[in-house]
Every structure is written in structure tokens, then in C-alpha cells.
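Left out: one protein chain. Kept in place: all the others.
Right, chain A next:
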Amino acid sequence: MTKKQKKMLARILIAAALMIGFHFLPFSGYVRFVLYLIPYLVIGYDILIKAAKGIKNRQPFDECLLMAVATIGAMAIAVYEDGDYTEAIAVMLFYQVGEWFQSYAVGKSRRNISDLMDIRPDYANVEIDGKLEQVDPDEVEIGTEIVVQPGEKVPIDGIITEGSSTLNTSALTGESLPRDAAEGDEIISGCINMTGVLKIRTTKEFGESTVSKILDLVENASSRKSKSEEFITKFARIYTPAVVYSAIALAVLPPLVRMIGMGAAAEWGTWIYRALTFLVISCPCALVISIPLSFFAGLGGASNAGVLVKGSNYMETLSQTKCVVFDKTGTLTQGVFEVNAVHHNKMDQKKLLEYAALAESASSHPISRSIQKAYGQEIDRSRVSDIQEISGNGVTALVDGIAVAAGNSKLMDRLGIPWIDCHHAGTIIHMAVDGEYAGHIVISDIEKPHAKEAVKALRAAGIEKLVMLTGDSRKVAEHVAADLGIDEVHAELLPADKVEEVEKLLAKKPQKAKLAFVGDGINDAPVLSRADIGIAMGAMGSDAAIEAADIVLMDDDPLKIAKAIRISKKCIRIVYENIWFAIGIKLICLVLGAVGIANMWLAIFADVGVMIIAVLNAIRALFVKNL
């Protein structure tokens, strides 16, 4: 509890005690009024002051004014009839109890959610003069050697120079299985070192490290407001003045009509009481607090599961997703390629691989890496010159002064070299050496272990259409798609074609159904930003993915896509529940209040009770473990 909350709690208890105590005192008339004024002022003085200030600053329509008018009105009626003062005090009391509870609950959930996302390291151990000292990670320069002991968080990205250990990455990825790390491995900040002492040479500043980027992203996520939040804000802005004017109308019109039109008694007291009840019911706080809180809890729960959603608005879009477009390599397949076979080669297989490896030596594409791996020897870059990468086709280069071309069939067509098709499903790298066709290398990729389940889970989560886009050959693409159960395949696409395909899909789908694109974030940036919602996978350490995507999956598991959708659906469902529940109950109570069925007590429930229920409901969005 904060100081403010403690003070409020004391005021609530004192006022309640006084109110009950005075009930047993035998006074009447003005003495009684003055006595009851004490608890009223104890509990309500700040509200009255705020209401007065609001009028002074020309911002009159807030809940303080509603409360002030309602309770002063109730007091006045009580003085007039020498009746029940407890009602006015009770209204104020319950309002304050509600406010107190709200502040407590929000403060607590704010702390809970922040703790959940608390991956911020507090210090880094640096060896100074042979002794380990704890320094602020902000002050550690690039290239410094830091020491991470078992149980500590890795504070800054770097490379392990000494030691080996198991890392707990669950705070980053939601993945509970620990990872092994040894000398020479890259290590990402935010992991927890579990077993051995590690020495790390930092490669980034703290501000540029993974952990800082993620924190920044998560903390700013709830600032991007969703449509529902904007709706509520606008709603509240119109709603409060509307209610105040209706209350005035309710207090004045019916008595006048009765007096003038029907010649009956005006019954001012009854109608003013009804108008005051109306005012108490109408406070918009349940809506205004519970909607952002639901989103905040949803975002917190998602990030705990290793899904970073960059804003409440994306939560909303994700929940409406009906079509998911995948990139193949690195998303559904592991992107770890292996050379399977070499066909139609005239020269020695090894020699051909050597040429291929040298020609592709400048590329870090997974296919190039697999060729380099198959070659298995140090690559002497001085033997290669004039390397030209032709995007979507392949490379040409001079190796030992001989022209070598390595790429797909398009590259061969481009060079005017006849090529031989392969009957294997896989990525085919055609080779031309010195202008002559020299055979092809078959490289194949493996599906991710969860890819099939992921497709099933997505369908279960209500996705109607699954599309795969790939730069790979049609044969491979169709093979993978059939195996996984994907509806539509577009193969042999250049990066620019992918954008075009996504645009076609966007044009075809109905307005309300959203399209998500899932990629590994490295070369998919344009598509990620073009789709309704861009999801990047395996983002640990990849800055490009974090920048370009709207949703970032921290590990490579495609199953997380379905999980993210389920989390967003739950969150949005809670948001709508709260909107309907709060507005619905309020409207019903408003009507009951206007016709005189609801009294002040029901009015207090409609205000405070609804808010408490809505806040508790909002917190449910945090629990996403079993989704």
C-alpha cells in the first residue's frame, strides 16, 4: 500500500465508524445535521474540493462533480425532511471504497505485470585489478570482458571467451528447456546463467543489447492504443456531459409536466432523488479503467509466453486474423540445408563443390552456408573475384580466373546455358563452369518438428486460409505444402514478388478478415510491413526482425503463432465482455433509476461493483499459460 492508500483507508474506517456511532445518538434537527456533517466531510472533503476546482478550471464534467452534486443533493433532501443522512455519507463512502480498491488493484496488477517482464539486469561484473566489481551495465564499453556467475542474468550481448554453462532463456522465449552455451558462442542478454561461470566479451552497448530493446518495446507497447480504447475514450468524453444534462432534465421536466400539464403535485423531492441516483450510476470509471487494463494484462501475459506484441492495436488485429501467409525457409522449415547429392557432373564432385563454395563465399544465405559446409575446407577468398549476386537467381564469380555461375534455372536461362532438370524435391543449384553446364547440386531443407502441429493448431484457432510463399522451386514448395496441409503455394518468388502476392491476397480477402505474414525477419522486412500484421520468428538477436514486425516470436517454434492468436482472442474477448457488461449494467440501472425502481444503494453497485468486477475480469487476460 502506498501512503495515499493508507491515508484513504484510515479516512474510510473513521467515517464508517462515526456514521454507525451517530446512528445511536438521540439528537434531532440541526444538531443531528452538524454531527452527520463530520463523517461526510471526513470521507468526502477532497471530492468536494476537486469538484469546485473543476468548475473553476472550466472542466466541470468529471466524476467528482457527479459525486459532489449527488451527495450534497441527498444531504439537502435529508435536511428538508429531517430524514436519513446516512445515504449521502454511504454513497461517498462506497465511492471512496471503490476508488481505493481500484487504486490498490491497479497498482498490484501493474507491479505483477512489471515483475513478469522484469528481465532488466541491475549490474555487470567487471574484473578491475583482479577483483570483481559490480558496475552499472550502462557504463560497460564494447569489448569489455564481463563475468557472469551462476544464477545471474547476462547483462549485455557478447561472445563467450571462457567457460561453458546451461542458459535459462525462459524470460526471453517462454521456452523452459535450457540451452547449452560454450566458448565461442554468441550469448544474448536477458538469459539466466544456470551452472558454470562465464566470461563474456561484450559486442554491444547495454542500450543496444537485446534485453534493452525488448524492454523498450514491451514498455511502450500499451501506448499504441487499440480501436476499443479509443472508442472508450471518445465514449467517456460524450457520455459524462450527456448524463449530467439528462439528470438535470430528469429533475426538472417531469415535475413541471406534472404541475402544468396534469395539475398534480410536483413531487420535486422524488424526482431530484431519482436524478441524483442517475448521476451516481453513471460514472464511467469501470469502462475507462478496465479496457486498458485488459490490454496491459494481455500484453504482459503474451510477453511472458515469449510473444512480444508491439501494441494493443496489434492485439486487436491479430485476433481478427483469418489468413496466415508463411515464408517457407526458416519459418516452417529449419533453414538448415544439407547437400544431398550432386548430379550430371562431368568433373569430380569435390571439385564442383569447391567451385560452388568459392563462388558463394561472400553470401551468408543458408544455402551458401550448406555448400560451404559440404566443401568442408577453409575457403581461400583470394582465389575469388568479381562476385556478383543476382537477387533471386544466384551468383556469378571468377574462381582462379575461370567464370563460375551457381544458381537456379533462371540464372542458367539468363546466361543462355542449357540445364538439366532434377527429379528430386529440394533446392537445385545449377552450376556452370567456364560457360558450360557442369551439373547440379541438390540441397534439401528439413521441416521444423512442430510445423505440422502448428498448421493444425492454426486451423483450430479459426484460421481459414494458409498460404506459403517461397523463393524456392515449385517442386520443393509443393512437396512441403502437401506434407504440412497448406492450402495455397506460390513458389519461385523474388523478394519483390512476395510483396505483390501479399497485396493480391489482401485485395481478395474481405475487409474484416485480417492477413498475417510470418517470416524470419531477415529479408522479409517489406512484406512484414505490408501485411495487416507482420510476425517475425526466431527474433532472438535479430534487430531487423524486431524493427520490422508488429509481433515478435522470441523462439523459432511455429506453434507460438497459434498461441499468440489464442492469447489475442482471449484478451479481446475480455475487452468486449467488459465493454458490454459495464455499459449494459449501467444502462439497465439508469433506466431503473429514472423510473424510480433503483435506489442509491443499487446505484452504488452499478458504479463501484461493476468497476470491481470489470477490473477482476481484466486481470484474467494475464493468465495465458494453458492456452
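Convention: a residue touches a chain if its C-beta (ideal position, glycine included) is under 8 Å from a C-beta of that chain, and two chains touch if they have at least 3 such contacts; residues count from 1.
Please note the rule applied: contacts and distances are computed from a predicted model.
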item: Omitted chain, identified by the protein name its UniProt record gives, among "Cation transporter", "histidine kinase", "Phosphate transport system permease protein" or "TolA-binding protein"; value: "Cation transporter"
item: Residue, one of A:28, A:223, A:382 or A:626, that touches the chain absent here; value: A:223
item: Given A:48, A:146, A:288 or A:325, the one touching the chain that is not displayed; value: A:288
item: Chain A residues that touch the omitted chain in the full complex; value: 4, 50, 53-54, 57, 59, 62-63, 99, 102-103, 106, 110, 113-114, 219-220, 222-223, 225, 233, 236-237, 284-285, 288-289, 292-293, 296
